[in-house]
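A single protein chain has been omitted from the complex, and every remaining protein chain is retained in its original position.
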Amino acid sequence: MSGADTRHPGLNLGQTDAGGHDAAEEVVFGFWVFLMSDMVLFAILFATYATMSTHGQAGGPAPLDLVDLGSALAETLLLLGSSFTFGMASLALKYREGRTRLVAWLALTFVLGAVFVGWEVHDVHVWITQDDAPPQRSGFLSAHYLLTATHGLHVAAGLLWMAVIAVQIGWFGLIREVKLRLMRLALFWHMLDIVWIGIFTFVFLYGAVR
Amino acid sequence: MLGALDWQAIVFVRAWRDPSASELIGAAAGGLAVTGALAAVVLLSVFRLWRPLWSGWLTSLDHKKIGIMYIVLSLVMLLRAVIEAALMRLHQLVAVGQGGPLSPEHFAQLFSTHGTIMIFFMAMPLLTGIINYVMPLQIGARDVSFPLLNAISLALTAAGAALVMVSLVIGRFSTGGWSGYATYTELAYSMGEGVDYWIWAVTLSSLGSTLSGLNFAVTIYKKRCPGMTLFRMPLFCWTTLCTSILMIFAMAPLTAATVMLALDRYAGFHFFTNDAGGNMMNYANLFWLFGHPEVYILILPAFGVYSEVFATFSGKTLYGYRALVFATMCIAVLSFTVWLHHFFTMGQSANINAVFGIATMTIGIPTGVKVYEWLMTMVRGRIRLTTPMLFAVTFLVTFVLGGLTGILLANPTIDFSVHNSLFLVAHFHNMLIPGLLFGMIAAVQVWFPKAFGFRLHEGWGVAGFVCWVAGFYLAFMPLYALGLMGAMRRTSQWARPEYGPWLAVALLGAVLVLGGVFCLAMQLFVSIRRRKELAVPVGDPWDGRTLEWACPAPPPEWNFTVIPKVASGDAFTVMKREGRAYEMPDDIEDIEMPANSAVAPVICVASVATGFAVTWHIWWLAVLGLAAGWGAVIARSFVLDTKRRIPAATLRASHAAWLDRLRRTVPVSRAGETDPRNDGLAEHGA
């Protein structure tokens, strides 16, 4: 692999905008720092979940009662799929001059992300109405909802961000600023998939067998 | 429409209905705040300063102006918090064996606002302001990496401070202390708006600090001038880097804790409640996961300032630079491993206490290394005992004293007997006043002439130093004794007459500290009056060693005519020695600087509105505020033309004017440093 295409990790501008690398280096590094700060926030929520799911059930529902493996798998595949399609969008950004492919992959990512959020909302609806497990019932449920909802809110924010960028692609074309924003959104999106790995593993899968 | 808000909430109405001493004092404080705000409005209108304020300051993205605004904010808050401290001591003295003037709730509000303000709205803005001003200059940059983000950080911090000030007039503040421990701060025990004010003020400040840390760290990583390797940076930049890293990682637990507490209070969740599986001990855990690194966020920048002060005012290169860097890094990492020592008494097993106790004592090692290196820097130096150096030398002695009591407290068995007593209060004031405040005052003394073009008056500086130091010792040494006698912190009155004399001495100390604040204000006033004779336009009043002294005072918006190139540490000293310090560069080019933006003021107003609205359950305003803030961010992303071009001719003219002024300036030896003769040009080899 040559050095030119990997000035910084995540995404690169490739040949379509060689001059943008220097500008990219600073903003992308800054965004990495933000992401790491965000990871610490999620880590705190995971640690809180770990203790409250064990000690804070207060006679109410246990982690097992909230697990629907099929639902969790569907959500996981949706998010993993959207991470992959965003990767395809990144390649289109890097190697194609036109916008058609890029916009198509972004649209697909958006749809997958939106279905994911919708599915999560549906999950919450089921938990509250059928399982009688609202967040006010116990410390465990409070931690459960905060962890999953914080992730869900991040995904929703990512969707809003994607929509704004889509408008900007139409408005300005693929100028450097828009490209840099897409690169950061891609990092954000991939990181959210990584957080979800933690959620489906420790909340749903471990919840099913503990 | 107005949620939980009614007339009863306003402090003046409360005092009218119930004219007790406590309510009247509250009304007087509220009156002072309102009068201050009105006076500012009137003065700005009379002198027609609204437009300059808006276009020159509030919308400016210049790191220097943002830094100065941070410092102004912190000094205003400092004044309030010191007055509160003196009031509390007065009350405690009067209240020995009888009722004092303040109601217990009012007293509790005072210690809560005092702590919250001192940490989040005095210390943090002060150090953030100094870093903002100095660090980009020291690494030879024109600005920070993300100038707009910098302004937004200030906006969020200022919004938090505004909420605390508003609570002086509308409603009441929290009575839960600066740490806001649950379950006391849960709805079951603290009804009303007080804790909510605290939650949102602290959350805003913590978001602002996270973004500041991010900005500074990226600036240091990516914006150093050519040749400025990490190990050629001034030590202040190193401590800034470590503090920034702590800000990036340590604010998140605080945000998580305040959000969880808010969910408990607003939505009936059970994170920290007594019932339904809540775990209040997790609150302490999360709070100190933030709180201990926070201690080092506060102290490290002052370590950096002292390093610069010892080197500059001893006329020597800093002794053991690399060791100081590694000691700083050790402290930064270790600071994440000791948080449990804040709650040794919470009931975990002795093994855990022992591990954290040992980890705590370990921090003494790198800190000790630093103390020796500062001492060695002074050895055989030509020491000038001017105000900054006076603070620095006093810091060494005082800080070691505080550190020794810290080693005592690090031992869990000793901690059990003095936990939450005034011994602890004495200890952390003994760390933070020399380890933060003295450092920042020294920083103001050193860099004020750089920022404004004239020195601060030395006589008032020394007077302030005497007041601060004498005030500190008188105010806090008695607390060690009181703590050992059994006096607990946050207590509004004691029945034991033997506390009386100690409290009287402590009150005298608090009054002297107030005198110190007064001296600072007088120093500023006198210096502005005599700015002609104190002027240092050439920009190097202290024979400085680092790049910030290599430009005029005040520096132009763009800092450096051309980005400097360095080949060693102490870059400016080397440039002066080699006769390259004041040259006309031949490669001046057009540059781009960030254009003004109204986004940050909009976010500030929107944040105050949202915080206030959420505190008082005015939901429509909360939604509106959030929409306005995020709307401003999204709208800004559609603005592409965010730079202002400055032609090379402007830079050349400015540089030439500076060199011209320089040629008419007589260099001054270090003996004349505090004379009117000092125009900011240091004598060769002086």
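A few notes on this one:
By written order: A and B. Residues from 1 in each chain.
Basically, a contact is a pair of C-beta atoms (placed from the backbone, for glycine too) under 8 Å apart; a residue touches a chain by one contact, two chains touch by 3 or more.
Operating definition for what follows: contacts and distances are computed from a predicted model.
Missing chain, UniProt name from the options "Cytochrome bo(3) ubiquinol oxidase subunit 4", "ABC transporter ATP-binding protein", "Pyridoxal 5'-phosphate synthase subunit PdxS" or "Succinate dehydrogenase": "Cytochrome bo(3) ubiquinol oxidase subunit 4".
Considering the complete complex, the chain that is not shown touches A, B.
Across B:281, B:400 or B:605, the residue that sits in touch with the chain not pictured is B:281. Here the missing chain is touched by one residue of B:336, B:428 or B:630, and it is B:336.
In the complete complex, the hidden chain is touched by one of B:253, B:471 or B:629, namely B:253.
Counting the whole complex, the residues of chain A in touch with the unshown chain are 1-3, 5-11, 15-16, 29, 32-33, 36, 39-40, 43-44, 46-48, 50-51, 54-55, 69, 72-73, 76-77, 80, 83-84, 87-88, 91, 94-95, 97, 187, 190-191, 193-194, 197-198, 200-202, 205-206, 208-210.
Interface with the hidden chain, as seen from chain B, comprises residues 221, 245, 249, 253, 279, 281-282, 285-286, 289, 333, 336-337, 339-340, 346-349, 352.
Keep this in mind: only the chains that are shown with their structure count from here on.
For chain B in complex with chain A, the touching residues are 145-146, 210, 214-215, 217-218, 221-223, 248-249, 251-253, 255-256, 259-260, 263-264, 267-271, 273, 275-279, 282, 286, 289, 634, 637-638, 640. Residues 25-27, 29-30, 33-34, 36-38, 40-41, 43-45, 48, 51-52, 55-58, 60, 135-143, 145-146, 164, 168, 171-172, 175, 177, 181 of chain A are the ones that touch chain B when the two sit in their complex.
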